[in-house]
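Let's turn to chain A:
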Amino acid sequence: AKADEQFFPMLVYRTGAYAPSGIPVANGFRDYYTLLNKRDGGINGVTVTFEECETQYKTNLGVECYEKLKGNGPTGASLFNPYSTGITYQLIPKASVDKIPILSMGYGRTSAADGRVFEWVFNPPATYWSQASAVIKYFSRRAGGYDKLAGKKIVHLHHNSAYGKEANPTLEVLAKRYGFKLTLVPVDHPGQEQASQWRQIRRIKPDFIFMSGWGVMNQVAIKEAGNIRYPMDQFVGNWWSGSDADVVPAGDGAKGYLSTTFHGAGSDFGVHADIIKHIYGGDAAAAKENKVGEVLYNRGVVNAMFATEAVRTAQAKFGNKSLTGEQVRWGLENLNITQETLDKLGFKGMVSPLKITCEDHETMGPVIIQKWDGAKWSYASEWLTPMRDIVRPLVEADAAAYAKENNITPRNCN
Partner candidate 1 sequence: MPDGPQTPTGRVIGDVIMKVENVSLSFGGVRALDNVSFDVREHEILAIIGPNGAGKSSMLNCINGFYHPQEGAITYKGKRRDTAKPYEAAEEGIARTFQNIALFKGMSTLDNIMTGRGLKMKRNLFWQALYYGPALKEELEHRAKAEEVIDFLEIEAIRKTPVGRLPYGLQKRVELGRALAAEPDLLLLDEPMAGMNHEEKEDMVRYILDVNDEYGTTIVLIEHDMSVVMDISDRVVVLDYGKKLAAGTPDEVKRNQDVIDAYLGVSHD
Partner candidate 2 sequence: MAQAVEQKTEAAALTSPLVVNNIEVIYDHVILVLKGVSLEVPEGGIVALLGANGAGKTTTLKAISNLLGAERGEVTKGEILFRGERVDSLTPNELVKRGVIQVMEGRHCFEHLTVEDNLMTGSYTRRDGAAAVAESLEKVYHYFPRLKERRTSQAGYTSGGEQQMTAIGRALMANPNTILLDEPSMGLAPQLVEEIFEIVKALNEKEGVSILLAEQNTMIALKYADYGYILENGRVVMDGDAAGLRENPDVKEFYLGLAGEGRKSFRDVKHYRRRKRWL
Partner candidate 3 sequence: MEFLESILVTPFIEIWESPYYFIELVLVGLSTGVLYSLVALGFVLIFKASGMFNFAQGAMVLFAALTLVGLMEHGLPLWAALILSVATMVGLAFLVERFMLRHLVNQEGLILFMATIGLNFILEGTGQLMWGSDVKRLEIGIPDQPFDILGGKVLLNTFDVTAAFIGALLVITLAVFFQKTPMGRALRAVADDHQAALSVGIPLKTIWIAVWTIAGIVALVAGIVWGAKSGVQFSLSLIALKALPVLILGGFTSVPGAIVGGLIIGVGEKVAEGFWGPALGGAIENWFAYMLALAFLVFRPQGLFGEKIIERV
């Protein structure tokens, strides 16, 4: 009989307006899955299989891809990583019906962190709201303490979409608590034109800018910041506004730009050595061509690692064979990635450990600020833990509202 296989669907966007972000993510996934097969012979002997489906970042294509891939492999799809907030929203209701978990790592619906309502959705290590709180924490350190935030002016420059607006409520709560003056400046899709937004910013003269951008909006924003001579070290993008594709087109102007992240960038980690060795036959140049080490490539790798570790966790309970989505969900919910595991897998220093629970599908993992020096990213802060006391109540309130609207009875996690 055929060897056991574990199937991972991949919703990718290698074409269209967001391809510059989609390509490295997809490559990261691909390389990590391939690495597992080549280096370890799969996950505990179970071969990893995967198939790409092009979504072009469009919701209708996302749904089509989901339907197309969900039944593949001997036991169906293990889990979905939609890589688009819009598609994630669409898949959330379907997940519980089809019994396939969704792993939306650092995007998607924030309140899905409440595992009692969103049994099938996981969004570790942190959400937009957690991120926003961590960024404010960072700003407070820069200002010299929380008390110094009072009276400071902070601008949230965001993509005018559900995704871009996610952080707004949290920021508003934080503004109230710490007394800083928050201005929300939206930019319409696609964001090629931001002249007037930046003139507004120039007038406001903010102490800090936090940006939730996406695609071409990021590059233009970084250029425009230079145009008004805004100091780059007061300008922080979220983790979707801090990839190589965002800074490279801006050239020298992008030097000193900051962004958040929850994993390291660059190809100096153990896992990269393995990838270059096993997949690129030691050819570092070819690896570079395929974006190995870029921020979003690493995100793909990290995400694939979380996914496969969830399967490994589940295998411990259900045996080393092809697992169903339902079994993988159990694995996700009991996922506990320790520092030890990370070291073993070659992620030392790249990711923080994380432990998912039935109640908390997010874990509020720490966030770090990285800085672009014109050639590469490097860490520019210590790890910042989000403010649980502020974020969690918001999450629970929103999850409760969702549960009510959709006749869901939250499960009991005790």
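Criterion applied: all candidates are chains of the complex that A comes from, given by their letters.
Going forward, a contact is a pair of C-beta atoms (placed from the backbone, for glycine too) under 8 Å apart; a residue touches a chain by one contact, two chains touch by 3 or more; residues count from 1.
These numbers come from a predicted model, not from an experiment.
For chain A, the touching partner in this complex, chosen from 1, 2 or 3, is 3.
Of all residues in chain A, those touching candidate 3 in their complex are 14-17, 19-20, 23, 160, 184-188, 190, 192-193, 195-197, 199-200, 202-203, 215-216, 219-220, 223, 226-229, 245, 248-251, 253.
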